[in-house]
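Right, one structure below, let's go through it.
With one protein chain withheld, the remaining protein chains of the complex are depicted in position.
Moving on to chain A:
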């Protein structure tokens, strides 16, 4: 088991057992807010068809989006694409008013995968994990901390955690892994 510090060096945190935890490499993150009328124009600009159901995702290559609220999306992209996304949105701003804020450094992402990944989440997440479809996600809470959960496969999740809470949440997940190992 690796001891994680605030440097958040990407790599394995829990490398073996029924659930593996991996700190993922940095990505570009954007918070996007806009009104329904401007969804088509902004979707076209960033090249992703923004979903309008809360929890639904859409992607185009390495650029991904998840609808977090009726007028709110989270956009994830390769760090190299940061300017592409920013400029594409700026180009349509005059006719499709919106708010795009780069929040790349705000969160770190942990991959949670393995045969008991969904069970591990119940250590602090009150939401019924089974209700999150594969390819969907949600903003929810784990042990009092707001996180965004992406379900990529039946037993593979990404969790975006605000940096200042990340060590606490990751520590909690590690505790769960130890409990599984001790059974």
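Quick note on the criterion: a residue touches a chain if its C-beta (ideal position, glycine included) is under 8 Å from a C-beta of that chain, and two chains touch if they have at least 3 such contacts; residues count from 1.
As a convention for this text, contacts and distances are computed from a predicted model.
Looking at the choices "Sarcosine oxidase subunit delta", "Ferredoxin", "Polar amino acid transport system permease protein" or "Nitrite reductase small subunit NirD", the name in the UniProt record of the chain not drawn here is "Sarcosine oxidase subunit delta".
Of the candidate positions A:11, A:40, A:61 or A:126, contact with the hidden chain is made by A:126. For the options A:108, A:138 or A:161, the residue in contact with the chain missing from this view is A:138.
Note on the undisplayed chain: of the listed residues A:55, A:114 or A:176, the one touching it is A:55.
Considering the full assembly, A:68 is the residue among A:4, A:50 or A:68 that touches the omitted chain. If you put the missing chain back, the residues of chain A touching it would be 53-55, 68-70, 72, 126-128, 131, 138-141, 146.
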